[in-house]
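Here's a structure for you.
A single protein chain has been omitted from the complex, and every remaining protein chain is retained in its original position.
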Amino acid sequence: MDFLNLSVSTSWWELSKPPLDISTNGHLIDSLFVYTSVLAVFYFILVCIGLFGFSYLYSQKRNKTPYYTYGNKKKHLLVTAFIGAAVFLSVDLNITRLSNNDLLDVFWKWPNPKTEKVLRVEVMAQQWMWSFRYAGPDDQFGTADDIVTNNDLRVPTNTKILFHLTSKDVIHSFFVPNVRLKVDTIPGRITRVWWDANIPGEYDIVCAEMCGTHHYLMKAKLTVYSEEDFNRWRSTSEKLALNANDPDDKNLAWGWKWEY
Amino acid sequence: MKRNELQNNLAMTVVLISAAMLFVTLFMGYAVYRSSADVWPPVGVAKVSLWLPFLSTIFISISSWYCYQVRLSVAKNDISAAKSQLWLTTVLGLAFMLAQSGLWFFMKSSGVFVTSGIFASVMYGFTWIHAVHVVLGLFALGYLRWVLRTPSPYILQKTINVEKFWHFLGVVWVVMFIGLFVF
Partner (left out) sequence: MSGGYNEIHPEPTTFWSKYIISFDHKVIAKQFLWYGIAFLGIGGLMALLIRWTLAYPGEAFPVIGHLLFPNSAGIVPPDSYAMLFTMHGTIMIFYAITPILIGAFGNYCIPLMIGARDMAFPMLNMLSFWFAFLSGLVLLASLFLPLGAAAGGWTSYPTLSTMIGSPGAGQTLWCVAIFLFGVSSTMGAVNYVTTVITLRAPGMGYFDMPLTVWGLWLTAILNAIFVPVLGAGVILLTLDRVMGTTFFLAGASATSGSGDPVLFQHVFWIFGHPEVYILILPAWGIVSDLLSFFSRKPAFGAKATALSMTAVSVLSTIVYGHHMFTTQMSPLLTQSFMTLTMTISIPSAIFFANWLGTIWKGSIRFDSPMLFSLGVVFVFGLGGLTGLHLGTVTTDLYLHDTYFVVGHFHYTMAASVLLGGYAGIYFWFPKMFGRMMNETMAKIHFWGTMIPLNGIFFGMLMVGYGGMHRRIYNPFVYDSLKRLMPINEMITISAILMGLFQIIFVINFLWSLYKGKKAVNNPWNVGTLEWTIPSPPVHHNYDVIPVVKCGPHEFGNPNLKNGRDFQYQTEELVQGPA
């Protein structure tokens, strides 16, 4: 029962905070969440005031004679319509607009490898493993100099990372809690996602979509390097890759040609 | 009596909407497959020859027409005519099933196996699902034959219900014929 006495060190509020945001844009999602929550709490408080307030004020003991009304007077209809409209205008339109702006300005604004610094990574999900593929010195995917890693993604800071993902068997979902984004990996089609990571360290990559018995074990390690460290790792790995790559190994030959 | 009629019509409408939704879902899926494929049928697969499905269409259309005649006869209280028309309806329904089985054997012998991809899946799967409904329809025709044996005030209503279902199967087949085979 240690959950009862942990208030000393960490409050429950602290506990349920989302994991550290390591990306440039994760705060957009966090702040929209908080914004939505504030609105939701506001309306929930209204509901509670009505629910508990009326229950208290108008209990049989305190109010012997109920007010005989069908609630169809003009005044009542106006109040009801006002509440409907208020919810729509204050909550729905607002969060839809904010979310839409974020999508168009950030999350759907795909980085262009030709004009900006972008690291491209191909991801292959399978039961129960993540494989990552970086283009080698030739900048082409599916060639012998690709760096291929399993359950081990390493990325530099200050770089947009563009993922193209697919799955070998069942649907998985590529979820990095620390950047707040997830996207399904679907057999037979390629999905994409981009983010950047600015705080060096090690983080979890998880599979968020039920993918079989060992769904819970399908995790990969995300290592965020500074740019120098990343370049060092990359050049070492490229040499290793060229030596170690076995063209007959079917398990390694899953890369595909990068399109659009 | 009036209320009974209304109830039957309503209930049959709900049944047909439900059954239609099942087929609508299938056609929606077909539309997705069709529109996301570069070429249809996929490369290496030949279009299924039209003559067997066309034969099926003829059978089920005439069958539907006879089913309509059954209802007219029952409405005129001409039960013996209704019985022979019902007989024809049923035979044509069986002929439809025969033509469908022929179609499946034909597809198999021309190298389109159930397991050979999405084109075959659609062709076999959809026609199977329709065929199962036709079998249900044939049972309904059998039930109607049994109903016609004994006079009762509800014969006409029951005939109308069965007739609607049989027409529905015909319509679904025609849509399938045009959508899957011709188009």
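Just so it is clear, A and B label the chains in written order, and each chain counts residues from 1 on its own.
Here is the rule we go by: a contact is a pair of C-beta atoms (placed from the backbone, for glycine too) under 8 Å apart; a residue touches a chain by one contact, two chains touch by 3 or more.
As the structure is a prediction and not an experimental result, all values here were calculated from the model.
Student: Out of A:32, A:144 or A:242, which residue would touch the omitted chain in the full complex?
Tutor: If we include the chain that is not displayed, A:32 is the one touching it.
Student: Suppose we count only contacts with the excluded chain; which residues of chain B make the list?
Tutor: Spelled out for chain B, the touching residues are 3-4, 6-8, 10-12, 14-15, 17-19, 21-26, 28-29, 32-33, 36, 42, 114-118, 120-122, 124-125, 128-129, 154, 157-158, 161.
Student: What does the interface between chain A and the hidden chain look like in terms of residue numbers?
Tutor: Touch set of chain A with respect to the missing chain: 1-3, 6, 10, 12, 15-19, 28-29, 32-33, 36-37, 39-40, 43-44, 47-48, 50-51, 54-55, 58-60, 63-72, 76-77, 79-81, 83-88, 91-93, 95-96, 99-100, 102-103, 107-108, 127, 166-171, 173, 175, 177-178, 180-184, 186-189, 191-192, 203-204, 206-217, 219, 254.
Heads up, the rule we're going with is that only the chains that are shown with their structure count from here on.
Student: Counting only Cα atoms for the centres, state how far chain A is from chain B in Å.
Tutor: 48
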